[in-house]
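Reading through the structure tokens given below for one structure.
Note that one protein chain is taken out, while the other chains of the complex remain in position.
The block that comes next holds subunit A.
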Amino acid sequence: MTYFPEEVVEHIFDFLGSHRDRNAVSTVCKAWYHVERLSRLNVFVGNCYAIRPERVMARFPGMKSLSVKGKPHFADYNLVPYDWGGFALPWIKAAVRRSPGLEDLRLKRMVVTDDDLDLLARSFPNFRSLVLVSCEGFSTDGLAAIATYCRGLRELDLQENEVEDHGRQWLSCFHESCTSLVSLNFACLKGEVNAGVLERLVARCPNLRSLKLNRAVSVESLNEIVARAPYLVDLGTGSFAVLDCIGDKGLAVVASTCKELQELRVFPSDIYGAGATSVTEEGLVAISSGCPKLNSLLYFCYQMTNAALITVAKNCPHFTRFRLCILDPWKPDPVTNQPLDEGFGAIVRSCKNLRRLSLSGLLTDQVFLYIGLYAKCLEMLSIAFAGDSDKGMVYILKGCKNLRKLEIRDCPFGDIALLNDVAKYETMRSLWMSSCDVTLGGCKALAAKMPRLNVEIINESEGTDKLEENISDLHKVEKMYVYRTVAGPRNDAPDFVWTL
């Protein structure tokens, strides 16, 4: 292959869609690395602190589309302090300097300010698409800047962001000549938008295919909009979430009618106690037998049995994402009073393509043995209130060859597990451990052995500054975040984050 002219190699690389494939071919030889890097258009950075923005853009001068992720996943559940980091600005600034042809930007769990959005809006003449997921730090003023300056904008997709409402009629800032919108999602905004402005915007964008409104939009307005946008493919008010008050009976109805169902999410409506109509294992079993195409599940419930999980595993071997949250930590199988090891074991044994798994309920080290043994495709694992000893974590690290993200809270895993195979962490994107048994000494040892990992300790107790001198190595670390990086320790860490 190396004897082909570069154009041919490049053409072949065009057929490679995924980042992983492109990353793989770029390591074959220098020639291929060279061809690949000049032809890569879509750049994905899974951890904004793994590499400096300038280096990314120097390597990929043809970058048109950039996707960056910031905070660890557990930030979604308030486990990461507010100003931990994940700032978008360095990425935007670097792109302004080196990739002025940038067209698409996608940011997830990052801090984006109004000034950042203003800079973005003014700097990229070909800008087409902005997707912000679970971000914070901006207001409707920032959106106004985007609307004002991004002529030719095709997509503005805001998913689950914390956006301050400054009352600005940002939607009105889309110029009358803006007719290019294909997708608009502002479901996460709390404030109102002017109905007339929205209707006119929709009416003048003939390519609009996806529109997700917030709940402030009235039904009358919705009628007007639908009348003016006959080619809409996707219309909604944000994500449709099933609340558990539909109960097992409700789920049975879903199971009997929605035969094509691929993804289901059932959220708890009352986290303080099982209502009369919440869901149990029965609902899940019904879904699994009625919806054979189900491959992605997020299910909150008050109880689960091994028998149910074994049945689900048999009915649905195609799960790629299986996230089960039993609301009471450490809750056993209520029928047998046993841990749920066998149930989850059945899931990982049966679902050979499982990429993401979240565990809950009473679990011993045994479940981790099963996961290490069978979950060979597993990429992301979330563990809470589970396990008996270090062995549990070691089973995972040894067995799950494709593991990229491991997040653990409130488990009895300590230094022995942490230090068992330190090289493993360079094959992963990140490891999060909070309220476990790892000590400061253990973290220091890890940092010392692995210079290409950032071992960050988040310490939120009072008098943080002086504490480092007085804390003994035996002190248990509250929150630890470890990630591979070629950028060294970050220079924007707040006081309560120590990089060892």
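Quick note on the criterion: contacts are C-beta pairs under 8 Å (C-beta built on N, C-alpha and C of every residue); 3 or more make two chains touch, one makes a residue touch a chain; residues count from 1.
Going forward, contacts and distances are computed from a predicted model.
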| item | value |
| --- | --- |
| Chain not displayed: protein name in its UniProt record ("Ribitol-5-phosphate transferase", "Auxin-responsive protein", "V-type proton ATPase subunit" or "Synaptobrevin homolog YKT6-like") | "Auxin-responsive protein" |
| Among A:A203, A:L243 or A:L373, the residue in touch with the chain that has been omitted | A:L243 |
| Residue among A:E7, A:D76, A:D234 or A:D492 that touches the chain left out of view | A:D76 |
| Candidates A:A50, A:A384, A:L431 or A:I457 - the one touching the absent chain | A:A384 |
| Contact set of subunit A toward the excluded chain (per top definition) | 74-82, 134, 160, 162, 188, 241, 243, 267-276, 300, 325, 327-330, 358, 382, 384, 409-412, 434-437, 460-461, 476, 478 |
